[in-house]
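I have a structure here, written as structure tokens, and I will follow up with some questions on it.
The complex appears here without one of its protein chains, the remainder shown in place.
Naming follows writing order (A and B), and every chain is counted from residue 1.
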Amino acid sequence: MSDWTRLTIHETVTALRDGRVTARALVEAYLERIGLLNDTLGAYLTVAASTARTQADAVDDRFRRGEPLRPLEGVPLAIKDVLCTRGIRTTCGSRILADFVPPYDATALVRLIGDGAIVLGKTNCDEFAMGSSTENSGFHVTRNPWGLDRVPGGSSGGSAAAVAADLAAGGLGTDTGGSVRQPAALCGVVGLKPTYGRVSRYGLIAFASSLDQIGPLTKDVRDAALLLETIAGHDPLDSTAAGEPVPDYQAAVGRGVEGLTLGIPDEYFVAGLDPEVEHAVRDAIRVLERCGARTRRVSLPHTDAGVATYYIVAPAEASSNLARYDGVKYGLRAGDARDLVSMTASTRAAGFGPEVRRRIMLGTYVLSAGYYDAYYAQAQRVRTLIRRDFARAFAEVDAIVSPTAPTPAFKIGEKTDDPIAMYLNDVFTIPAPLAGVPAISVPCGFSLTGLPIGLQVIGKPFDEATLFRVAGAYEAARGTARRRLEIAPVPGARPA
Amino acid sequence: MSDVKITLAEVEHVARLARLALGADERERMRSQLDTILGYVEQLRRVDTAGVEPTAHVLPIVNVMRDDEVRPSYPVDAMLANAPDPHDRQFRVPRIIEE
Partner (left out) sequence: MSPGWETVIGLEVHAQLLTRSKMFCGCATAFGAPPNHQTCPVCQGMPGVLPVINRRAIEFGIRTARALHCRVNGKCRFARKHYFYPDMPKNYQISQYEAPLAEEGWLEVEVDGAARRVRIERLHLEEDVGKLTHEGGVFETASTSLVDFNRAGVPLMEIVSRPDLRSPVEAAEYLRSLRTILRYLGVCDGNMEAGSLRCDANVSVRRTGATELGTKVEIKNMNSFRHVRDALEHEAARQTRALDRGERIVQETRLWNPDRGVTVSMRSKEYAHDYRYFPDPDLVPVEPAPAWVAAIEQELPELPRARRQRFVAEYALPPYDAELLTSDRALADYFEEAVRVHPNPKALANWIGSELLRELKGDPAAVTATPVRPAGLARLVALVDEGTISGKMAKELFERMARTGEEPDPIVRREGLRQVADEGAIGRVIDEIVAAHPDVVGDYRRGKKQAAGFLVGQVMKATQGKANPQLVNRLLAERLGTG
């Protein structure tokens, strides 16, 4: 197994630019590793081997011809399967889209590919991004590279596992209630949810339109900054993609935390928080203090209401966004259709898994006549209170630090029977998307059993630069040496 | 025992609205799960939101519009490539009237 797959994105860019490795050799190294480990880990749903090779050859041609190299030239990435990739199967982890091949690329993909990146493949996820463990995928389970009997988190578990196991140089996930940050924490990688509207959602197959954002999953903080610079910015195809200018995020990474005040929210350090997680996070906060940051307590009083708010708003929007899957225009169509209504009902019942069906039912109910005001409108009002909590806190501090997830990775199958228990995994990650603010998770240690723990930093709207300062400073202080994962491929394993 | 949040009849009604076929055995299971979830989210009713505007958008932006310019449409074959039952360059569907 080659060492090229250990490199971060920025190290890869340098290696390619210096001619130490060809793009083709790099892609082959990753494909070899994927061939060895994907059956065990189940990170990828689709490996785009031939297009990746073709693109890599094109990069090498440009290099040979002395053409200027673009910022991500030749960098192989793992893309969560809710993002449309033209000509490459895009399933959202769902049987209802098992054979869907989009005729267009998401804007984020256009920008990455435009900067020279290569799509290695599409990664596994909870179906339609609904879940916190990737166990809701309609295809197979993804295993946490740090413990093969553990979940990688969700819903972007496939991308997180791929990056953690060096099956890609970096990747994209999506975050609606924590789906980039929580798997990042559980898999020991960096994961960022940008400010709502920072990155275009055009081509991101919608789950909850007012919450969804695309975010990078990477081996280090600088890579996250690099990817964000590439994909962020105004898009005429997305009315919610704000026109805010895109600053030099990479420069923020090394700027340090001198002069910054960090808030420690009372409501995030309560019973139910795993003592090992608390210990690791409090250690990390002390490291940041030693780096020059000031800290103080803050209160986000409506934190408790976050999960309930989210589990009304998100399913409501999802029930609407998923109405289009009806067996008429694309995707699965149930076979024995006497008439359209029963065809659609059977198609949706057969194509959607239990969690998706549950959320569609819940979402439809809370939007229905008689219940709209008590549930949906009320949830949106509580959401306003949560936004105000953050606004008030950010008047006192520059960023807020907390654990990303309440526990390290749990066992596969451990929480699948109890939806509420599963939902509570998101308790620390849900408030940021409700408020529309950005947040990053950076690895901050391991449990005694060797499972990763993540530190979350939450920032002001469009202030990802401060997140990169804090996360970058912490990472530098901790040391950038990554614990190399040795994964013993399980012989004859097929993803479960 | 807390009061029932959602009845079987309501579940059937919602399933029809959402075009989801629920088998007989599934209906009660779904009802029970939804009941539990609704019981959990009930707590929001106790939050004082008097005078608070619902969040329709987290961003303070307005008036995002585009010029009335024609852009090339997609080739018809690309648009029908994923169709389950294409016919004459159109999407064919079974009988629309509910049996």
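One rule holds for everything that comes next: a residue touches a chain if its C-beta (ideal position, glycine included) is under 8 Å from a C-beta of that chain, and two chains touch if they have at least 3 such contacts.
Predicted, not measured: the structure shown is a model, and the values here were computed from it.
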| item | value |
| --- | --- |
| Per the touch definition above, residue among A:279, A:324 or A:411 touching the missing chain | A:324 |
| Per the touch definition above, residue among A:22, A:230 or A:364 touching the missing chain | A:364 |
| For chain B, residues in touch with the removed chain | 17, 19, 56-57, 59, 61-71, 73-74, 76, 79-80, 87-98 |
| Where the missing chain touches chain A, by residue | 83-84, 90, 92, 97, 100, 102-104, 106, 201-206, 209-210, 236-240, 316-317, 320, 323-324, 326, 328-330, 340-341, 344, 364, 367-369, 372, 376 |
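The working rule: only the chains that are shown with their structure count from here on.
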| item | value |
| --- | --- |
| Intercentroid distance (Cα basis), chain B paired with chain A, Å | 23 |
| Touching residues (chain side chain B, partner chain A) in the complex | 6, 10-11, 14-15, 17-23, 30, 33-34, 36-38, 40-41, 43-45, 47, 49, 52-59, 61, 64, 66, 74, 78-79, 81-85, 91, 93-99 |
| Touching residues (chain side chain A, partner chain B) in the complex | 99-101, 103-104, 196-197, 210, 236, 239-240, 242-243, 302, 304-305, 307-309, 311-312, 319, 323, 326-333, 337-346, 348-349, 352, 357-358, 360-362, 364-365, 368, 374-375, 377-385, 387, 419-420, 435-436 |
